[in-house]
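Below is one structure, written out as structure tokens; the observations come after it.
A single protein chain has been omitted; all remaining protein chains appear in their positions.
And then chain A:
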Amino acid sequence: MDWTQQTNDMMKTWSDAQKQLWSNWLGWGQGAAGLGQPAAMFDPTQFLRMAVDTWSGSKDSPAQRFAGNIFGTPDMMMRSMNLIMKAWQVASPKMEAGKAWQPDLQALLKQWQEEISELPKRAMAGSSDFAQLSKSMFERWSPMTAPWLAMLNQATAAGHPGEAFMTGTGGLGRILGFGEAFQMMGGGGEFGLSEMPRATVMREKMGKFLRVIDAVKDLQDAQQAYHKKLGGGIATSVERTIDHLAKLAEKGEKVTSPRDLMRTFFSISDKTLNESFNTPEFLEIQEKLTHALMTHKIAQREALEVIYNQLEIPTRSEIDEAYRDIHELKKEVRALRKALKEAAPKSVAAKGKKAASKELEATEVPAS
């Protein structure tokens, strides 16, 4: 039997195995006591995690976390196996014919890598569409601030992002005092040079919001670069796994179990990724990603603080300042206590010495 036929048979075997595993997937979840049908759940893994959570009665218990990882295992196993099977399907005809199989496989993996690197952008919506970008941006804010941000979102969705700040379309501009400022600047009020500092303040406030948008864009780019590099590492791992299989074929050895194949793939992947992680190029990409994440978080906080300040709600920066003061005061108290403790025996000793000295003096005074 030629390799193509054998590969097709193997693919069928694997496909049947997947069906067998998946058909029981929801059955496991439905067996969970006290829970309804899992159909409404977005992700079966979530359902199963919730099931274990219900049983163990504890949020984020090791059993619950473990359940998520265990139930994610067949999924990961299938994804890995499918990728290797596809790769094998592409490479094996040339391999059997004794020709170079790498170019065909590399073309497949390049396409896969490109798809992988596009994921962050897809997940966050296209940056060309401001409404979509802002929507995706606001989804990352905390639920508590959602009502306030909804106003901004509404305003930006109406057209130019600046509307939110200039005319107060959604009400946020008024909350922030932007409306008043821009009215001064041309919306009906008289604008004198003496008002310039206030306008500068307004511009600063606007700048903080616009910086969040910049940060989202930078984050998207950094995530894309990171995914691309990581995808490249995984693509190399797949190629090395196929190369490993080619060597087994030369030696006449065989892989007999999907789990063994998966273990081999994981082991090759770890080694390959570690090589990649150590390169200056990867470390730079990772640094850019973490920097973009942090910048985004800080920009988001600074923008929120504009709102909180206006509403006279204490901000994180203010609370952190208070924490810093408390920390400094605590240190001073500790130092004073320590100094007091160290001084106490000395003064007792000194007192004792003084008393002894007086006693000595007394005894030395000649009786007159």
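Following the convention adopted for this analysis, a residue touches a chain if its C-beta (ideal position, glycine included) is under 8 Å from a C-beta of that chain, and two chains touch if they have at least 3 such contacts; residues count from 1.
Here is the rule we go by: contacts and distances are computed from a predicted model.
One chain of the complex is hidden; its UniProt record names it "Poly(3-hydroxyalkanoate) polymerase subunit PhaC", one of "Poly(3-hydroxyalkanoate) polymerase subunit PhaC", "MoxR family ATPase", "NADH-quinone oxidoreductase subunit J" or "ABC transporter ATP-binding protein". If you put the hidden chain back, the residue from A:Ile116, A:Leu210 or A:Ala246 that touches it is A:Ala246. Residue positions on chain A in contact with the hidden chain: 3, 6, 10, 13-14, 16-17, 20-21, 24, 28, 31-33, 52, 55-58, 61-63, 65-67, 69-74, 76-77, 80, 95-96, 98, 245-246, 248-250, 252-259, 261-263, 265-267, 269-271, 273-275, 277-278, 283-284, 286-287, 290-291, 293-295, 297-298, 301, 319-320, 323-324, 326-328, 331, 334, in rising order.
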